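Sending over a structure as structure tokens; questions will come in a sec.
Every protein chain except one is present and positioned as in the full complex.
And then chain A:
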Amino acid sequence: MTKSFRIALAGNPNTGKSTLFNLLTGLKQHTGNWAGKTVDLKAGTFTFKTNQYEMIDLPGTYSLFSNSKDEEIARDYIVFEKPDVTLVVLDATALERNMNLALQVMEITDRLIICINLIDEAEKMGIKINEKVLMKRLGVPVIKISARNKSGIPMLLDTIDRVVTGAIQCTPYQMTYDEETEKKIALLLPTVEKISGNKFPARWLSLRLLDGDTNLLQQIQQKITIMEG
């Protein structure tokens, strides 16, 4: 039986996200529609084993703070469209700078795979990445690939398969912040949980509220009202 799953592709600009997207989806690309939003996202399909996958290429962003329209789009897609798995593509040559995006995505969803791209270039520059350590610390699969050289792709596909079928359970590392921020989160959390239910990441929503982003919770409230009504 064929099942279909949705994969969101997130990452900083210039990390070879599009190369990976093109490699996996080939010519089967179309403009993905997203109900109620006036943005066009590139989407493509591919099959692996018996499953059908739709891959959505989110805009390249450095963070998910809704500094810009692109960041908002990427964030909203992961929060509201709840893809079956989110691939976070990181640049192996600038892993430290890229990592904060992965940490942010991990606050939103527990179904994600970290995909370290440009590994060939990094090795040339003398950067050695121990993905097993990262995997242990982060609690999610970490796969090294080079989309340009098509290396590491079978491993990536297999991991995607095992995450969507539930063979791998991710337990993403959750950021802890400074004491003051944590105290504030704890104050907001009970009420946020009551409103968002178990469908949305309450801790992260509380953090967004502290950062002055009330728009997000309003959207969630509307969504829930619609679902209930």
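Miscellaneous remarks
Please note the rule applied: contacts are C-beta pairs under 8 Å (C-beta built on N, C-alpha and C of every residue); 3 or more make two chains touch, one makes a residue touch a chain; residues count from 1.
One rule holds for everything that comes next: contacts and distances are computed from a predicted model.
Matching "4Fe-4S dicluster domain-containing protein", "Ferrous iron transporter B", "Succinate--CoA ligase [ADP-forming] subunit beta" or "Aspartate carbamoyltransferase" against the UniProt entry of the left-out chain gives the name "Ferrous iron transporter B".
Check A:N22, A:S63 or A:S151 against the missing chain and you find that the one touching it is A:S63.
If you put the hidden chain back, the residue from A:K82, A:R148, A:R162 or A:K184 that touches it is A:K184. By the touch criterion stated above, the residues of chain A touching the omitted chain are 12, 62-63, 65, 67-70, 94-97, 99-100, 103-104, 125-131, 133-134, 137-138, 175-178, 180-181, 184, 187-188, 191-192, 194-195, 206-207, 209-212, 214, 217-218, 221, 225, 228-229.
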